[in-house]
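Pasting a structure below so you can have a look.
Every protein chain but one is kept in place in this view of the complex.
To keep things simple, chains are lettered A and B as they appear, and every chain counts its residues starting from 1.
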Amino acid sequence: MYIRATGNISPQKTFGHLSFLNEPVVYHGNRLACIEPDYKELIDVKLIRRMSRIIRMGVAAAKECLLEAGVKMPDAIITGTAYGCMEDTGVFLTRMVEFNEELLTPTAFIQSTHNTIGAQIGLILQCNNYNNAFVHRGFSFESALLDGMMLLKEKEAENVLVGAVDEITNISHTILNRMGLYKQGPVSNLALFKTTVIPARLSGSEAGTKGTIAGEGASFFLLANEPSDTDYAKLDALATFYKPKGIPEIEDQILSFLNHHSITCNDIELVITGKNGDNRSDQIFDQLAQSIFSKNQTVNYKNLCGEYPTSSAFALWMAAHIIKSETIPEILEYGGPVEKKIKRILIYNHYQGIHHSLFLISTC
Amino acid sequence: MSQSVFVAGTGAISAIGNNVAECLCALENGQAGMGKMFFSNSAHQEKIPVAEVKLDNDDLAQLAALPATKSRTALLSMIAAREAINNAGIENFAEWRSGFISANSVGGMDKTEKFFTEFLADNQNGKLRDVVHHECGSVTELVADGLGIKNYITTISTACSSSANSIFFGARLIKNNILDVVVAGGADAITKFTLNGFNTLMILDDDFCQPFDEHRSGLNLGEGAGYIVLVSEKVAASLKKKPDVMLSGYCNANDAYHQTASSPDGTGSFLAMSGALKKSGLQPADIDYINLHGTGTLNNDLSEGTAIKRLFHPHYPKMSSTKGFTGHTLGASGGIEAVFSVLSLLYGIIYPNLRLQTPMKELPFIPVTDFIKNAPVKHVLTNSFGFGGNCSSLIFSKL
Partner (left out) sequence: MDKLIADLKTQIIAQLNLQDIKPEDIGDDQPLFVEGLGLDSIDALELIVLLQQQYKIKLSNADEGPKVFRSVKTMAEYITAHQSRNV
């Protein structure tokens, strides 16, 4: 399966195929926000009015992807979102409470339905093909991707548009902040990993600080069965596992995954991990860096896009671009030999220690 | 990859019964579940009839063996999912690769609404535990954890077609040799959010709904949960009670017409039904019964009816909407109606389309209005059509 095209709106300058993460954007505080294009240039004004921000982000990223792929009508449109259309949900709930269920308008309600992003893409393209939406926390993107991969394998589709979108709103940020997800006090995204110190001993000490930084994004991919001249990379495999009992099980899952594809850690030139600066959840990555990944070059990505349940889509975008461009952006602080070609990348991420995912991609 | 997927168990809870047997009894006796709103403290309590499950959260929690502080959606989901698993009677369940593919439309919104009232007054107010399960996926995990399923868990949310999509996604996971056993379906509880949302669309009937009637004037919201247990050929062969119903066809298509309304010529519905037939290798004339989406809205019933006319003319099978009994259970409707479809095959029964007084003038067929027993039912088609033009059809067949 080939990643033929991508479209990505994120807190970095990723939309519009600018230089690959050459000008990293700095944020201060625990909330990153997407750098958004002028939607009027991409979407008919008459349609924009029916789209709240998250829908615009999704539609724009999807359109960019399809344009790059040269595909007018994908055989399937599959989206993943953990929170759905939060702004609209908030608007409708607020009015419902403030006006005691009177004088409510339908637009916010309709737009709050979780499959609206994919539905709007389908509507704009007049696409009658398969259209599905997964709304499952840290597995939302992975489920959408698996659905797309199965369609390709089943030959029900020759190409599939798969993407993930999540937004952060004032309301959601306030609530998640109250839940203790985010860093308090001064923090800068590009210094995120410097707040977590890898201890010499692996247990006991309270090294680093708690909390991460909030992120958001809309990342789309056009996957195809047949190769083309302009593909980014091959998507070799995807696996997920849920609530593993501890490090040994995580190591086991990762090694079995690689073994199933007849490779070992030695065959991976680059590992992308989902460290997020929260010392509670980064422990897993720190320990793996000492064990199964001890001989691997590892880079992280959540200092660029922040933490959100579908951030692995950003990681996949980044991996695809690393393979195609044959460069690794300086901001990733890759410590390996510069001349070594990256032929195979493993992405390993987890969300809150509950949702773990593995992606294997390689050169075409 | 072309292995068959069998249905080994069913579970359901709705306004007409707290389990499959009770639902069947009500279906046979023509006992619909709609009435005045009881469990909600909505401002519309007096005006809008709904089809609520007849148990409060404390009773549901007891049945579900979950705390009563959890979302009603989770409680309903757990009850039906566990019934399905027990019904399947897979003795060595833990040895198989199992999955839980659920669906819901608004997650734990019943709790979120409660939180929001306090939160709006002061954003440091409101109990966080009330929003912990706000997300659709969180409700699913609550149930998956209780059922001990962890190989694969996910949630689909495509409005009213959600649990139909869950079911055939689950089947495909088996066909692709990723899982051996899948509990698939969906759940939804009535929430003020949903009630008010549908009210703003002016598609609620202020009386009991009349699907496919010329004078229909909207839907009644319902709630509940419905799950089926799908198994691979290998698992089926190992069971004492050999399943003889399979999921033989499925298809999802998009109407691509409007955000909420269905196209006049029923494009999405037509494509979903014909795609499901193509997948099953059946002809329209092979279908013995259609469980209609049949919400009772002016738009859906005409659109769906038109699509049926285009596809089935002149061999119209018997058909009915069971939403006249259960109301429209949104994210659960595909699942509950899949259960009814499987039961139709197992027992040779066809359900009546309630409160049909005047057939629709545009359609050359009339849904059945009596409960039919000893019906030669071999293939059943069930439709679920949702907002965003999301249209899904499933076909169940008896061996």
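The criterion applied here is as follows: contacts are C-beta pairs under 8 Å (C-beta built on N, C-alpha and C of every residue); 3 or more make two chains touch, one makes a residue touch a chain.
Note that this is a predicted model, so its numbers are computed, not measured.
Colleague: Touch partners of the unshown chain, restricted to the chains that are shown, please.
Modeller: A, B
Colleague: For the chain left off this view, which of B:K150, B:H258, B:R310 or B:K378 is in contact with it?
Modeller: That would be B:H258, which touches the missing chain.
Colleague: Who touches the missing chain here, B:N57, B:S77 or B:T200?
Modeller: B:T200
Colleague: In the whole complex, what residues of subunit B lie against the chain that is missing from view?
Modeller: Here the touching residues of subunit B are 200-202, 258-261.
Colleague: Contact with the hidden chain only, please: which subunit A residues?
Modeller: The missing chain touches subunit A at positions 40, 45-46, 48-50, 103-107, 110.
Here, only the chains that are shown with their structure count from here on.
Colleague: Quick check: in the complex, which residue numbers of subunit A touch subunit B?
Modeller: Where subunit A meets subunit B, its residues are 50, 77, 82-84, 89, 92-94, 96-98, 100-102, 104-106, 109-110, 112-116, 118-120, 122-123, 125-137, 139-140, 143, 147, 150, 153-154, 171, 174-175, 178-179, 240, 242-243, 354.
Colleague: Where on subunit B does subunit A make contact in their complex?
Modeller: On the subunit B side, the touching residues are 1, 42-44, 105, 107, 112-113, 116-117, 119-120, 123-124, 128, 131-132, 135-138, 140-141, 145, 150-159, 165, 169, 172-173, 175-176, 192-193, 196-197, 199-201, 252-260, 267-268, 271, 386-390.
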